[in-house]
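As you look at this complex, bear in mind that one protein chain is not there, while each of the others sits in place.
Chain IDs A, B and C follow the sequence of writing; residue 1 opens each chain.
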């Protein structure tokens, strides 16, 4: 089997979660790589939407920003940003929202706003952008994040976007009808929410990773499913497509330097 | 001087009220003829907007409907109907709304909804369409209507769109900041609102028309300005342009029969 | 993904008795062929939603398909009354017709709110007008910032929206151009959507980057019906049949004359009857 990095494993595992018939609202960075990898492998007809308004876009290279010209050039059509948020996201037309974040807790609430107090931040992060409404208006949410004690924390300084709140039926009590985060893919493993408590629970571990590693990189006591499997290793085809995508991207961005 | 009909006099007098710099929201029928005549004579740069979404349209022939292809073909651009009503009309971008109506009262309130009770109408008219919001969101309103006792009535069965309500400062009391009907042009004369009472007041009478004729064709006791002038008769140029417009229109509509 | 079907099957599958149905098209692109198919299939008790009922709803109402109409301007544009609509409201023929009446601005906003998955729309509207006295669905909210009172209307969320568009590509994406009306909003506000088109093209080719396109996955059925908007029109294909609109006045004025016309031209006809009209109008240009 080919060598691969933990980051490649993460992107590939995340890509696999997407289905050919999904309409996916794509966040920039890792979600964008995973979504386009899905499109280039098992989900050629997937509809990718970026918040810049591009619908059914098929970029040849990964965009650096959420609104590179490549996204518009290869889209079925491009709508204004208010329409994107009103008719398409809030309109309930998106089956999967694909998010990353700076910090996450065990109920998959995300923080991309501040570390420290809001009024006197230790680190001012970029903020929510589309995430607060992506989190509640998409059919379900996939999250992709590298694990570490500073990012997988017991308590968030700020809830930028809702996961399962305090767990259990908290989303329902807030009047939210969508599923929330059904999958959290990291560089170590894959989490899914427990059916009742909604705590994010490890369901598969990437090849060669140990529970000790996962525990050491998580700021809460990690819950494991009764039957934890092994994440299938990347196939040659997956690795090939992902690396080619990154190579094309580096070349395109480098060309402009 | 050339012969002309009272209907031609009405259209020409109404056209003259429009200025080259106006943005005019055009109703179908007589308002459309008057607005396009203005464009073809003294106001070549006037912006004509139809509620079908066409902005800065320059039709060669008069449309039969509010959305003939001719309007779109000759427009600067065409927007969707919700945008037309939200950004352009409600957005306060229109200086003049040009309306007709089935019935009018002395405060220039209009009825195009029902004759008789609403729930058991004697005559069911088409309804308000754009008029209720045109009446309050345009900078000012021009009205064009043929006079007659059945259309110029003492009391409306139904107020479809607001003129000056009960007169005086009624518009202000309703929170409306626009001017309302500043001109009512008929086949007999031109009315403008009294500065204080807002009752529509005859300011000029068309050539050859008598006060007796006006009184006989109005369902309320007509008020005349202290100094009533004579409406200037149509010029040869005005008549020529209007007749050519009607001839082109008849030919275009006839061609399709 | 491309859900191409016959017009017969699209209507049979997607429109049921008692449904709330919006057939939209603002003068341009009115889905007349689809309206005829609904009449032929004998749908009953529909709530018909449309800003400008036009001939299409005059026919549906006259044939007894509707229990209620939600509308904002019910005339034959530039000609006069819709006689079947008036007869239903004034005399209850062929059945009593409930009405919910709005202004254009309110209806356009209500479709827009429906597309945005909001339960209501806010507008600066109806001030000093009598409609709020007779339509209990016109209410108000107070702005939480300025204290202003603004009118509200409920969002329109049809069971089915039916529109006519210019063309579809082979994947079933649908393009609109010209006078767009409220069609996009009406489709996105609905549970199900049927689109008739003039033609199917291999792909849309070079086009405006912001072309108005409804992706295939927003649609329940796409049906190829050339001329399907007639006597309305399809920009770039054929013009509005203004003479037909004028002729309708006499046809619809009389109940028996109307029924006879409908028997010949609708009940005993089919969607294929529309193409010759379009060809004639296109040739006349």
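The criterion applied here is as follows: a contact is a pair of C-beta atoms (placed from the backbone, for glycine too) under 8 Å apart; a residue touches a chain by one contact, two chains touch by 3 or more.
This structure is a prediction, so every number in the text was calculated from the model and none was measured.
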Displayed partners of the chain not shown (whole complex): A, B, C
Identified contact with the non-displayed chain, of A:98, A:158 or A:191: A:158
Hidden-chain contact residue, picked from the options B:19, B:42 or B:93: B:93
Positions on chain A contacted by the hidden chain, ascending: 28-29, 51-54, 63-69, 71-72, 78-82, 84-86, 89-90, 109, 113, 118-119, 121-133, 135-137, 158-162, 165, 170-171, 174-176, 253-257
Interface with the undisplayed chain - residues on chain C: 117-120, 122-124, 137, 139-146, 148, 150, 152, 154, 177-178, 180, 207-212, 235
Chain B residues that touch the omitted chain in the full complex: 21, 23, 45, 47, 55-56, 72, 75-80, 86-87, 90-93, 137
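Note that only the chains that are shown with their structure count from here on.
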Greatest separation from chain A - chain, by CA centre: B
Interchain centroid distance [CA atoms averaged], chain B/chain C, Å: 28
Geometric centre distance via CA averages, chain B-chain A, whole Å: 57
Residue list for chain C, restricted to those that touch at least two other chains: 184-185, 212
Chain B residues counted as touching two or more neighbouring chains: none
